[in-house]
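Can you read through this structure? Questions will come right after.
With one protein chain removed, the remaining protein chains of the complex are shown where they sit.
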Amino acid sequence: MREARVVEIVTELDIVTARKLGRDEAKEIGFNDVDQSRITTAIGELAKNILLYAHAGKIVIEEVEENGLKGIAISSIDKGQGMKDVHKVLEDDYSSTSAGAGLPAVKRLVDLIEIESRVGQGTTIKVVKWLVRV
Amino acid sequence: MREARVVEIVTELDIVTARKLGRDEAKEIGFNDVDQSRITTAIGELAKNILLYAHAGKIVIEEVEENGLKGIAISSIDKGQGMKDVHKVLEDDYSSTSAGAGLPAVKRLVDLIEIESRVGQGTTIKVVKWLVRV
Amino acid sequence: MEQIRKQYKKILSDYIGNQNESDLYIGQNFIKRMIQKNVTPEEVISIHKQALEEVYDDLPDSVLHGYDFLIEVMVHFGLKVQEHQSLLAKQEELRIEMEIATKIQNLLLENEIPKPRSVDIGMISVPLRKMNGDYVHFMHDDERFLSVAVTDVVGKGVPAALCMSMVKYGLDTLEYANSNPSYVLEVLNRTIEKSIDDSMFVSLCYVRYDLSTNVLTWSSAGHEPSLYYDGESESFYDLESKGLLLGILPEAKYTQQDLDLKNGDFVILMTDGVTDFRNKEEFDSREIIKELALANRHLTAQEMCEVIYSELQKLHDFKLEDDFTVVIIKK
Partner (left out) sequence: MEQIRKQYKKILSDYIGNQNESDLYIGQNFIKRMIQKNVTPEEVISIHKQALEEVYDDLPDSVLHGYDFLIEVMVHFGLKVQEHQSLLAKQEELRIEMEIATKIQNLLLENEIPKPRSVDIGMISVPLRKMNGDYVHFMHDDERFLSVAVTDVVGKGVPAALCMSMVKYGLDTLEYANSNPSYVLEVLNRTIEKSIDDSMFVSLCYVRYDLSTNVLTWSSAGHEPSLYYDGESESFYDLESKGLLLGILPEAKYTQQDLDLKNGDFVILMTDGVTDFRNKEEFDSREIIKELALANRHLTAQEMCEVIYSELQKLHDFKLEDDFTVVIIKK
């Protein structure tokens, strides 16, 4: 397994870099074209969230293996404001003013999502997508 | 303007015939590829409804013109059971058992839908799609 | 998935071969089934691309890259479709919740029609949707007085249902069937004005019948006028009143009026759902109700209510547009 790859997210260009790294990694691991697009989309949404809510942070992309199952893990780490209610950000915002996408979309694009957030200290979001969907 | 074209709907093959006539007519009138598909889909749903609920009936396809606006009109005419509550059949069935499509879909595919139904006497549904969407 | 790919390839290559309408029809039916199995649009593009590649081995690179681009952008339509599935599940939960709520609401507002010795009372109340926005409250707790309130909440759904609970609650705490109708309206009006949303009003017709003197005293707050049939003169009179809807002005005043109910007389209380037919300007519903009541005045009050309902339903092609409530008090 290759080592984790880290992209610092400071400008919109970094979003593209993270997406590219993630897409290459996903291809390498063996994901098909649709899953490559989904993984890349998830990375893009996570990175955009960093810029929007924490201004800076990083995306870590790594291959994972568990019980003989290969997958890709993406972590989004920032030292921003943090969130008071992590449950809420995973719920769909069905109001008419919703911008769409965001974390509810990320949740749909992957198999697992874990959020750790402390108010004032930052947020870490880890998502995993398995090569064979669990 | 060409005269109305009538397709008797008795078997599933007639659905295809009606679709084909409708698609050709729509193309002739000048609808683009997407609208051709939508009009054809609407015709298919109307014809399928005839088979499902009245067993037999007809589809009438004609070019229409109003206030200098060209369009296509499709009528679905049957002598079946009729419907007690025409409002309800136009409402989306959001229940999990919904088969989808049906009249709510037809309504979305066209610009105008009119239903006349008498219990025990049959149903006439007329839809119109304008070349430039009103 | 392999099966799906094979079927898609077959339909697609058939279509490309001869451009028959039947293959488009088959293709659409196939996709409808795929949608029910939660296949997403980006997956369809991917299946399409692969099918084309297998059938034609000389596709230009530009076309293949084009499909990759399409898959990428279609991911967002796929997300919309999945969002729809979630929302449908949520909607289903809500539907079940509303069914339980309706059941509770109906129990909460249940009220038996009193059967006093000297008058005959009938009632019909049919909700347009699941929850009834009309409500009939009977009180007959002593031997002398019998009171009926016919109410209609302006507004629909859960807020209207809660508002109705409040009206019932207010009527119940007034306790005595012998209260003056105008007093009842004034008290209810204050409660509702104080505590309910600004957009929520209630129309109410309150009738108190004195079984010992046969005097019927009535008052009304913005409610559909009741009909009084005088058996002697064989004619109908509207029981009109200028009282404001409940919940508008805190200090609204209501007047009350008496009438003597003689043998052969009857009074019809109703909500506006009985007379309002927006799409049928040609009908004068109140005239029709008079005719129906007159023709059927030999029936019991309950039977009269039911005839009026079924005849009006027929006249309006079974397309009632509001909750429908009729109460008849017949001497």
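Labels for the chains are A, B and C, by order of writing; each one numbers its residues from 1.
What we mean here is this: a residue touches a chain if its C-beta (ideal position, glycine included) is under 8 Å from a C-beta of that chain, and two chains touch if they have at least 3 such contacts.
From a predicted model like this one, the values you see are computed outputs, not experimental measurements.
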Problem - Chain not shown, its touching partners among those shown - result: A, B, C
Fill in the blank from the handout: Missing-chain contact among C:119, C:148, C:161 or C:329 belongs to C:161
Exercise for the section: Out of C:59, C:113 or C:154, point to the residue that touches the absent chain in the complete complex. Expected result: C:59
Completion exercise
In the full complex, chain B touches the hidden chain through residues 32-34, 37-38, 40-41, 92, 94, 100-101, 104-105, 108-109
Problem - Touch residues of chain A, complete complex, unshown partner - result: 15-17, 19-20, 23, 40-41, 44, 84-85, 87, 94-96, 100-101
Completion exercise
Listed in rising order, the chain C residues that touch the chain left out are 12, 15-16, 19, 23-24, 27-28, 30-32, 35, 41, 44-45, 48, 52, 55-56, 59-63, 65-66, 68-70, 72-77, 80-81, 83-84, 87-88, 90-91, 94, 97-98, 100-101, 103-105, 107-108, 110, 157-159, 161-163, 165-166, 168-169, 172-173, 195-197, 199-200
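What we mean here is this: only the chains that are shown with their structure count from here on.
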Practice task
Would you mind telling me which chain pair, A-C or B-C, is linked by more contacting C-beta pairs?
Solution key: A-C
Problem - chain A and chain B: spacing of chain centres that average the CA atoms, whole Å - result: 45
Completion exercise
Expressed in whole Å, how far the mean CA point of chain A lies from that of chain C is 46
Completion exercise
Between chain B and chain C, the Cα-mean centres are separated in Å by 30
Practice task
Can you tell me which residues of chain C touch two or more of the remaining chains?
Solution key: none
